[in-house]
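Removed: one protein chain of the complex. Kept in place: all other protein chains.
Presenting subunit A:
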Amino acid sequence: MTALVELDDVSKYYGNIRALEGVSLEVHAGGITCVLGDNGAGKSTLIKIIAGLHTHDGGTLRIDGEETSLASPREALDRGIATVYQDLAVVPLMPVWRNFFLGSEPTKGAGPFKRLDVGLMRETTRSELLRMGIDLRDVDQPIGTLSGGERQCVAIARAVYFGAKVLVLDEPTAALGVKQSGVVLKYVAAARDAGLGVVLITHNPHHAYLVGDRFVLLKRGVMSASHTKESVTLDELTRQMAGGSELEDLRHELERAPAPTHLGGHGNRPDPAP
């Protein structure tokens, strides 16, 4: 089966900065590919390449097996790749229904009387969100009044409604509490079961392991590991994600290091007053 999106040895440089180098991943229909990494690992750059905000400098990007490069987010959308960003998924002051259809508004009438099909927009927003299990109080409320999890879900529901084949999610659970994260992950799984390919960017291996099929680990702009679900355990994933041996070192350091004197410790210095 051809992958919906395939990155092969992709690199991206900003001037003399190596933001990303030699990253490969595959996204299959009905599968969730998780991209894990610490801050500054290159996760954002990777998303921007898939979402069409930046073009890659090296390697190949294939969509449905066809080599390509994306020039704009519009082009990515037209090829079925929808991206949901953590903080800029929606326009807070606009009503929910206007946000839901933003950029792809249905119209009726012709010529100068061509206008938004407001009735359809409101009705569809309400019913689509209900299908995703979000029972909205009022589609006219500004979307900024919804909770973070609900906003993510609206953005995901929107992408699914507009026929996205690949859903790219940028840290959808990063700013959320445990329960809200669960709600969002449920929709991610629902989207996968509906046959979409999902790219889930996160720095939480627990969330990733719950839903993911493939795991790509990024570290300082390079790919440090790539696993399928069968080939890795949650503990191993967590260990690698947290920096593996670096974490061991940190533990030793924390165990042995005496508290600094200014924090009330006695340090290693000999007592000045014998």
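Things worth noting here:
Heads up, the rule we're going with is that a residue touches a chain if its C-beta (ideal position, glycine included) is under 8 Å from a C-beta of that chain, and two chains touch if they have at least 3 such contacts; residues count from 1.
Going forward, contacts and distances are computed from a predicted model.
The listed choices are "Xylose transport system permease protein XylH", "Amidohydrolase", "Choline dehydrogenase-like flavoprotein" or "Cytochrome c-type biogenesis protein CcmE"; the UniProt protein name belonging to the chain that is not shown reads "Xylose transport system permease protein XylH". Of A:160, A:185, A:217 or A:241, it is A:160 that touches the chain left out of the display. Only one of the listed residues, A:55, A:68, A:127 or A:147, touches the absent chain: A:127.
Annotation: of A:98, A:122 or A:229, A:98 touches the absent chain (contact as defined above).
Contact with the chain that does not appear here is found for just one residue of A:174, A:190, A:222 or A:242, A:190.
Not every partner is drawn; the one left out touches subunit A at residues 51, 53, 73-74, 77, 83, 85, 88-94, 98, 101-105, 107, 114-116, 118, 127, 130-133, 135, 137-138, 141, 145, 158, 160-161, 190, 193-195.
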